[in-house]
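For this view, one protein chain was removed and the others were kept in their places.
Right after this comes subunit A.
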Amino acid sequence: MIEAVGLTKRYGAKTAVYNLSFQVRPGAVTGFLGPNGSGKSTTMRMILGLDQPTSGHVTIGGHPFRQLPNAPRQVGALLDAKAVHGGRSARNHLLSLAQLAGIPARRVDEVLGVVGLQDVAKRRSKGFSLGMGQRLGIAAALLGDPQVLLFDEPVNGLDPEGILWVRNLMKKLASEGRTVFVSSHLMSEMALTADHLIVIGRGQLLADMSVKDFISANSADFARVRTPQTAPEQREKLTGVLTEAGGQVLSEPDGAMRVTGLALPRISDLAHDADVRLWELSPHQASLEEAYMRMTQAAVDYRSTEDQLAGLQQPVPPGYAPPQPVIPEVPQQGWYAPPPPGQNPYAGAPAAAPVAPQAAPAVPPAAAPAPAPAAAPDLTKRENDEDAR
């Protein structure tokens, strides 16, 4: 159990974390989300007593970290994969940490096996890749078999196999009743790993709720309904019936209908009563990525701008007007969460979108995060992406 109360950290004039209060409970994986520079790592360091909070306090199991008896046996942490002396071998690094807590040397070989580094145990960590460094850091966290585990961006630099392994490891640790606190900026990863979410932006708490609540609180669920393309009159009929029953119906570019405000069984019943055949009736839930983007849009510190390449332009001879770069009129907002129906200015006029619906989604480069390695939420995201156009 980690408990933060009114945690505030100022570096000179810059406030990194402001009045942050939350609890991290045992038996669940708690995801700690926020854009770059939102104060995640600072908070992690304060939990570990490395940074002193300007005000407020944070305790682990009721004790401030610095007063914990035998801290390595109670709290394991991965803060920075590269925070090892490069000239020391992986095994010796872990051995020096093990000796602090009176952990026998054979436990070192055990955790090296757990993270899959037994073959490079004698090699200097200087030559390790980022992924190997992450594994070494995770090994150090697991060393004391602690009840509380903190991981700062554990999947950075890991290959897909490693990501899957970390995901399962977190879940297993939580299922054993441990407190697992994982920071990440990869939403799709957290959707698969975390049970509970704490979201911060600009050092302030934005959300503290379960993953499920988070998604439904931050996005609109909708049903996609498709009628036979051969019978447009059925489509009009169904639209009328659904609107009459209190639903909102929007057209999608490929001819499907997006229905909100009605449960799936009710839509089916109404269609049956109206004698309309359905080719598709599917529930859609916004992905965590979308919900998160929507929430933190206002709290992003480092936002990229369009690269105008102005500094590379040749001086223009007088009298010659260079062609202006054409910026495609892609609706910026459409890439994020699907806006609640009725409020989307683009949904009603799909023909105006310059990109063909079947084309690969050309996401605006300005807002594109690294593609998430996990496939599942990514697919839903792209699907909605196309739908929104």
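Keep in mind that, in the parts below, a contact is a pair of C-beta atoms (placed from the backbone, for glycine too) under 8 Å apart; a residue touches a chain by one contact, two chains touch by 3 or more; residues count from 1.
Just so we're on the same page, contacts and distances are computed from a predicted model.
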Missing subunit (named according to UniProt) among the choices "Succinate dehydrogenase iron-sulfur subunit", "Xylose transport system permease protein XylH", "ABC transporter" or "Hydantoinase/oxoprolinase family protein": "ABC transporter"
Full-complex contact with the absent chain, from A:Asn36, A:Ser96, A:Ser175 or A:Ser282: A:Ser96
Among A:Arg45, A:Arg178, A:Arg235 or A:His284, the residue in touch with the chain that has been omitted: A:Arg45
Per the touch definition above, residue among A:Gly12, A:Pro69, A:Gly246 or A:Gly311 touching the missing chain: A:Pro69
Residue of A:Ile2, A:Ala77, A:Val111 or A:Leu142 in touch with the missing chain, whole complex considered: A:Ala77
Residues of subunit A (touch criterion as defined above) contacting the omitted chain: 45, 48-52, 65-72, 75, 77, 79-80, 82-89, 92, 95-97, 99-102, 140
